[in-house]
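As you look at this complex, bear in mind that one protein chain is not there, while each of the others sits in place.
We call the chains A and B, going by the order they appear; numbering starts again at 1 in every chain.
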Amino acid sequence: MNAVPWLSLVVFLPWLGALLLWLWPKAPSGAVWTLSLAFSGSTLILGALALSCFDPSQSGYQFVERVPWIRTLGIDYHLGLDGMSLLLVLLTGIVAPLALIASLRRVARTRMLALLFLLLQGCALGVFLALDFFPWFIFWELSLVPAFFLIKVWGGPGAGRAAYTFVVITLAGSAGLLLAFAAIHGATGTMNFVDLARLRAEGELTLRLAEYGGTVPTLIFLGVLAGLAVKAPLFPFHAWMPPTYAEAPTGVTMFLTGVMSKMGVYGFFRILWPLFPGDLRDHSGPLLLLAMGGAILGALAALRQTDLKRMLAYSSLNHVSYCLVALFAAAGAVRGQIAAVEPALAGALVQAFNHGLSASALFFCVGVLEARGGGARGLNDFGGVRVAAPLLSLLCGVALFSSLGLPGLNGFVGEFLVFRGLFALSPWAAVAGTIALLATALFLLTFWQRVFHGSRSGVTAGAFADLDAGERAVLVPLVVLMVLLGVVPGLITGLINPLVTHWAASLPLS
Amino acid sequence: MNADYGELLRALLPEALLVATAFLIVSLDLVWGRGRSREGRLQMAVLMGALGVIAAGVVICQDGVLGFVWDGTLNFDRLAISVRVGVLVLTGLSLLGTLGGRGTDQPAEYVALVLLATIGFLQMAVARNLLMAFLGLELASLSLYVLAGYDRTRPESAEAALKYFLQGGVSAAMLLFGFSLLFGLTGSIEFGEIARALVAQPPTALGAVAIGLILAAFGFKVAVAPFHLWAPDVYQGAPTSSAALIASASKLAGVALFWRLLWSGLGPSSGGAGMGISGPGGWVTMVAAMASASLVLGNIVALVQSNFRRLLAYSAIGHAGGLGLGLLSAGEVGPGPMFYYAATYGLATVGAFGCIAVVERNGRCETLVDLAGLRRRSPLVAGCLAVFILSLAGIPPLAGFFGKFVVFAVALRIDGLGHPAGWVALLAIGMSAVALYYYLLVLKQVWVVEAEVESPRIAVPTMAAWALVATALALLFFGIFPSLLLGLF
Partner (left out) sequence: MSLLPWIPHLTFAGALLSLAAGTRSATAARVTALGTALVGMVLVAIGAVNFAPTSGLQTLVDVPWIQEMGIRYHLAVDGISLTLVVLTSLAAVAGILFSWTVEERVGEFFAFYLLLIGGVYGVFLSADVFLLFVFYEIAIVPKYFLIAGWGSTRREYGAMKLVLYSFAGSSLVLAGVLWTYGAGGADGFSLSALAEAATRLSHIETVVVFGLVFFGFATLAGLFPLHTWAPTGHVAAPTGASMLLAGVVMKLGAYGCLRVALPLFPDGFTAWQPVLGWLAVAGIVYAGLIALVQNDFKFVIGYSSVSHMGFVMLGLATGERAAVGGAVLQMFSHGVIAGLLFAVVGRMVYERTHTRDLTELQALPLHRLIPGAAGVFVIAGLASMGLPGFSGFPAELKILVGVWRVNVWWTVWAGLGVLVAGAFTLRVMQRAFFGQAGTDAAPVAESSSLAPLSLPEKTGAALLLGSTILIGLKPDLLLDWIMPALQSPAFHFAATKGGP
């Protein structure tokens, strides 16, 4: 098992697929489909393999690969897997191929699109698995390139501007990350996440950073925060999100919301928290405010949207913000609140996974509607879809209710855990959160009611086919998983509980 | 006076040879040249002149350093020998340049006059008393006045000659007056004794006047501001090879003469450190001021010139400032750097005028625009001209660069910025940067700009071509191996 670099395979197989596609300019459409899906699907296969060999009770990293890379800078090529990264790798393995199928349908220049998509997938996997800043940052930044082109070239009319904004704002945050880690490197000689976490635990890191004096340690913290906050996104750095999700083509949006947004959340858990627990605790109040603000804003803004895609974009903001809410609340925990920390953290991870599933499913459904409607995707453009396309309604309905947090579906588990922890950790946040929950319910139900119920109107008035084979291939797996995980949440929680316990135990408490 | 006429004759054999050659040329032309073409007569004259120059040069090299001759009247030291050889080389090149030019109606007399001027230069290099100095200076100057006005087809030539003569006459008068004052003050005309006498005396107002007058004459000879007014007109008006001679050999000889006069004769009044009277009260300050004025004036006014020859004149004025700087530092380190600068400057100038002569032969060469498209018309001339201009600009690896470098270096070596020479050196560096602009303007015309009108190809006469290439190569060679010249001292 140890001889084979499994994690490198996970990351680079999609890139290999991209390379093969590049070297084959005249590839016929069938070949493009097969090749790209094969390499994209390799992630799920390898992820499942890893799952079978994974030992959740072990608190460290497994399948570790670590070789010195740039000696003069003290940088290693370091990949490793723990419960959280495994979860996200699995999520990527599920969402990516489905998003790819959604992207490749009925577009021009499929080869280029598939190539860029595989690049993007590889980058996302690299982010989830890299444990040294240098390779991690390579994947983090490089992911912007295929994303930019995917959005701009295959997207809607405002795609160019949206892509540009997306990249520039992310770069701004990344500049902060770069500066912060340059400072960390200067003080400690390393940028390795594992080593730095250890230094923090021993108390060394604070000392070293304090050598800079003044406000520099705080600036470093803020720099890392900025880089991650832009990606997650944390309110108020979310401005790029709604236009980008709305203008990007459906499959790309599925991947953006399903996987890429988790990159930001992952960053908070993997980097910000282990390296700066003290700062995070000290600033947990304002940060909690921002995250909750994002959740509420997301829900309320979604309520006002008539463009379905924008509505879902804001909904994503809302759902992802819950993960951050949980983290910030947990980070600010005081001694008596340990018992509440574990559910909060567990809830954040579960929510991340489940949101990935339900959001991508929902975006796909809107994509289906848009395709049927010849580009129209307004709330009021459809009506009575339930009558015209029962299967679509069934599957979409499940996704909607999962997103809403209906018990019995996967969305409920995450939200329940988060709120359970929140009530103890920060009651006011919990109360505020319920407002968001209400608003979410409202717009989702409005969606459900206007589009699917009532008499056939608008686009639905004419010919409106139900799901075809390809569309079924995308939605059915997602919905099945949603149901399954709603009924048997232990599949996920079993994976991450030991990890969460370990985290809770190592909290610096005030 | 223990006069050893035999020794004197042997020492002055080169001059005698040149006199003989001059007479020979004139006689031969009378006898043989009647009815021959202008070209033929010119070639014969130049050939003979060149032979005479070469013979003189060989004699000088064979004799080597002779030391004091004729009871200390003449000094054949290293500088003298080097300058004599240098002058002969430059004269030879000017004569060969004549072959490339438009020619003249009386070639034999022309060459004879050139040789007579050369004799004057040779004398200037060895003079060790006031009278011999004046003699050499005047012999050279008178010949040069006539040479400047030799072109009877152009009124500018006559104007140039007249201006040169008038200003030269005034400067000669001032020099003589200064000399007489010096004699009155010190009781001797010999440099060494003058120096000794000056050490014993306190500085007087009369002495200062004498020095001032002498410096004025120096300024005139080398075209240092504010005595430079003749230069633009003479460079523009005089026939090309005369201008070449004036610009090169005359400067070299003049600088050598005044070096000897000022340092060995008037050294105690220099005002430089460690030379008797300390403090900036002596002629060092005055020369520094003149050099600075030259550098600034020459280079700035050159920026706006559109006539190539006037541009060269103002650049010469700028370079004269550099020569003055070399003179200043020669008190500390000897005349090596000064000689190098003057000699290589002379080579570059002779070459530049040689190129002008060739271009003139086939058309006009007055303004910069007349040079346009030279690249096509004659790659040889264009290439050589580029070398000469770049050497004047001070671009390595040409000799002009090293000349400037060594002069500036030794100037700063004296006492950093404690000595006026240091400041002048910094100014000179700055002015070099300014100068590059107008040199590039010339090169732009030669190499970049295409001619407006279809201009014919220029055929360069063989001897002239060889002379130009040899000069260019010499500049490159001395630039890469400057020790060959510096090591002479």
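We adopt the following convention: a residue touches a chain if its C-beta (ideal position, glycine included) is under 8 Å from a C-beta of that chain, and two chains touch if they have at least 3 such contacts.
Please read all numbers here as calculations on a predicted model, not as lab measurements.
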| item | value |
| --- | --- |
| Selected residue (touches chain absent from view) among A:Pro5, A:Pro56, A:Gly74 or A:Pro477 | A:Gly74 |
| Among A:Leu37, A:Ala159, A:Val385 or A:Val451, the residue in touch with the chain that has been omitted | A:Ala159 |
| Touch residues of chain A, complete complex, unshown partner | 69-74, 108, 134, 137-138, 141-142, 145, 152-155, 159-160, 164, 167-168, 171-172, 175-176, 178-179, 181-183, 185-189, 208, 211-212, 214-216, 219 |
| Those residues of chain B which, in the complete complex, touch the missing chain | 336, 390, 395-397, 401-402, 405-406, 408-417, 422, 425-426, 429-430, 432-433, 436-437, 440, 443-444, 447-448, 482-483, 486-487 |
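Simple rule for what comes next: only the chains that are shown with their structure count from here on.
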| item | value |
| --- | --- |
| Chain A-chain B separation of Cα centroids, rounded to whole Å | 84 |
